[in-house]
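Note that one protein chain of the assembly has been removed; the remaining protein chains are unaltered in position.
Moving on to subunit A:
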Amino acid sequence: MKFSPLALDNACLITLPKEMVMSQTPTLRAAITRQIEAGSNKLILDLHQVEYIDSSGLSILVSALKLTQKKAGEIILLSPSAGVRALIELTRLHQIFTIYEDQTAAIEHICEL
């Protein structure tokens, strides 16, 4: 997992790892929660490296969404692979997440005032 700061102080791009499964869930969730608590309420979760995600992996996205919403922020999912997108759509989470395919557009969106 990688945290890259963006032009806006409270914005951050988080590149998520290849596998987001149950065994990694607590670590990943704690790291993202810490980032949000530290003031980043506008996040881009970059999913392009994620090859496999299960429902507990999805719960990380949900907890991040709920936490940023509580802090009047926003979350964008970036470039999910076909498999990951299929799971997001199957669980209907695309109804609550904004999904971008293009990184520049995602950054522009999240950094606009």
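Following the convention adopted for this analysis, a contact is a pair of C-beta atoms (placed from the backbone, for glycine too) under 8 Å apart; a residue touches a chain by one contact, two chains touch by 3 or more; residues count from 1.
The criterion applied here is as follows: contacts and distances are computed from a predicted model.
When the listed names "Carbon monoxide dehydrogenase", "Fused response regulator/phosphatase", "Dihydroorotase" or "sn-glycerol-3-phosphate transport system permease protein UgpE" are checked against UniProt, the chain not shown comes out as "Fused response regulator/phosphatase".
Across the entire complex, the residue among A:Thr25, A:Ser40 or A:Ser79 in touch with the chain not shown is A:Thr25. Note on the undisplayed chain: of the listed residues A:Leu16, A:Ile60, A:Leu78 or A:Ile110, the one touching it is A:Ile60.
Listed by residue number, the positions of subunit A touching the unshown chain are 22, 25, 29, 54-56, 58-67, 83, 90-93, 95-96.
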